[in-house]
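Presenting subunit A:
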Amino acid sequence: MIVLPIIFQFVAGTILLFFWRKTTVQKFLSILFSIIGLGISIWLFLLVWENGIMITQSGDWKAPFGISFVADTFGVTMVLVSSISGLAVSIFSAGSMRKERLEFGFFPILHFLIMGLQGAFLTGDIFNLYVWFEVVIISSFVLLTLGGKKQQLEGALKYVSLNLLASSLFLIGIGFIYGLTGSLNMADVAIKLDNLQNRGLVSVTSGIFLVAFGIKSAIFPMYFWLPASYHTPPPAVSAIFAGLLTKLGIYAMLRTFTLMFGGDEFMGDIMVILAALTILSGGLGALLQQNMGKIFGYLIVCHIGFLIAGLGMYTELAIMGTVFYLIHDIIVKTNLFMVSGLILKINGTQDIRELGGMYKNFPIISLLMAIPLFSLVGIPPLSGFWAKIFLIQAGLQTQDYILIGFIVLGSFLTLWVIARLWSEVFWKNGIDLPKKASGLYFSQMSKTDQWLMVFPIVLLSAISLYIGFGAENIIILSQRISTELMDPSGYIEAVLGLKTMTP
Partner candidate 1 sequence: MKDILIIVLSTFGALFILSSSVGLLRKPDVFLRISVTGKASTLGIGLVLVSSALFFNNYSVTTRVIATIIFLFLTISIGGHLLARAAYIIKTPVWKGTKIDDLSGQYDEVTHELYSENHDSSIKPEKSENNI
Partner candidate 2 sequence: MKSLIFKTASTYLLPLLLLFSIFILLRGHYLPGGGFVGGLMAAIAFLIHSFAFGLKETQKIIKINPGYLMPIGLFFAVGAAMAPYFIGAPILKGLWFEEPFRFIGMVGSALFFDIGVYLVVIGATLTIMFSLTDTV
Partner candidate 3 sequence: MTKSLFLSNLILAIIWVLATGTLTEENFLFGFIIGFVILGVITYKKEERKYFTIIPKLFGFMIFLLWEITKANFQSARESFYPKSRLVPAIVKVPLDAKTDLEISFLANIISLTPGTLIMDVSNDKKVIYVHVMHLLDKEEFIKETKRKFEKPLLELMR
Partner candidate 4 sequence: MSLNDYLNWVIIPILGLSVILVFIRFLKGPSLPDRVIALDMLILISIGIIGIYSIQTNQSTFLDISMLFAVIAFLSTAAYSFYLEQRERK
C-alpha cells in the first residue's frame, strides 16, 4: 500500500478545504496531518529499506497497463525528506503566516503540494508524473501569488510563464515517448526504448526532457524564473519552494535519465557543461545581491549545478554524490528560507544593508542559524561537505577536471557569500529601522507563535547536523540509491513482474 502517503495528503488537503477561513482549526489540523504524514513516510521508508522495491498497481491492472506506483529506495527517501520539510514548513507557517493568507487556502494547498511531490516521487508512469508535476506547479502558482502583492505578481508572471512552457515541453516529450513505444510505464518504456533502432530520436526526446526538467529545476540557461520569483512570496512559501520544488525537477531528471535514457553520453556531456555554467551563474548572481531572499535564490541555482554535475558524470559515485547532496540540500534550503523569514520577522527587512545586530541581540538564535548557513557552505563536517567529496572523486574518475574547478569555485563563492552575509546581518551593528504599521514583529508575537517559528529551524538544524555527523548512514543510503539507479534492472523487474528483459 505504497500510495498511502499520497492518499493521506489528498484527504488532508480535502478536509482542510472544508475549514475554509477557520484558521485556528487549519493550523492545528495541518500540523497534526504533517506529523501523521511524516509517520507514514517513516513507516514506508523502513518497509522498503527492509524489503526492497515495492509496487502498487493502481486498479489492480498489471504493469504496463495500469499506473504503477513504485517505492524504491530513492522514491521513499525523497518522500521521507519531503515529509520532514513539509512538517517544518507547516509549523513555521502556523507561526508566521498572516491570517489573511491562511484564510485563502494556504494550508490545503500546502498539503496538495506535498501530495504532488510525493506522488511524483512514487509514480512509475511517465504521464502520471506529468500530472503530479502539474499539481505541484499549480499549487506553487497559488502559493506564490497568495496575497497578490506587487512583487509577488511580477515574479509570478515569469515563474508561471516559464513553468507552463516547461509543462508544454514535457507533454511533447511524453507524446514522443508514446509515439515511439506505445507505452507510458517507465519500466516498460525503458525496455522498449532500449530496443529502438533509431537512437537519434531517443536522444532528441531525452533532450526535450532535459529542457523541460531543466526549466523546472532551474539549471543554466533556464533558471531565470527562479531569481525573479523565489524571494517574493512569504518566507514559509519560499522555504518549501527552495527545499522541494526545484529538487522535483532534479528528481525527475535522475529518474528518467537513469531509467529511460540511461547513459546517453552526449547528454551527459551537455549536462556537465550546463552544470558548470549553472554553478557559475548562481554563484556570480549571489555575489551581487543585497536581498537575503535573492541571495539564497541564486545559491539555489548554484547548488542545482552540483546536482546536475553528478548526473552528467553518470557514474555510481557521481550519482551517489548527487543523491547525498540532494538530501542535504532539501533540508538546508528549507531551513535557510525559514531563517530568512525569522530574520524578516525580527527586523522587518531582508536587505542585508539594513540588517544587523542579530548576533548581539539574539545570540542563541544566531548560533542556531549558523548551523544551516555553514552547512550550506559545506564547512566540514557539516552536511554540505560530504557530497562534494563524491562529486570531486567522480570528476577525477571521469576526468572532468574543469568541472571540479567549477565545483571548487561554486563552493568558494558560497563560502564568501555566506561569510559576508554573516558579517553583515549578524555582526554589523543594526540600524534602527522605522517599524512598519502592518504585520506583527517577532517581539510582538505570542510566545506560542514565536516557538512555532523557532522550533522548525531547530528541527531541521538537528537533522542537518545528523546528516553531517552521521554521514555514514546517509552515505550507505545514497550508495544503495545510486546502485539501484545505475542498474535499473531491479526496478524494471519489480514493476513488470515476471516479464523478463526481452520485449
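To be clear about the criterion, a residue touches a chain if its C-beta (ideal position, glycine included) is under 8 Å from a C-beta of that chain, and two chains touch if they have at least 3 such contacts; residues count from 1.
Criterion applied: all candidates are chains of the complex that A comes from, given by their letters.
Predicted model, so just to flag it, every value in this text is computed and none were measured.
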Touching chain, any copy counted, for subunit A within the complex - options 1, 2, 3 or 4: 2
Sites on subunit A touched by candidate 2 in the complex: 1, 3, 7, 10-11, 14-15, 17-18, 20, 56-60
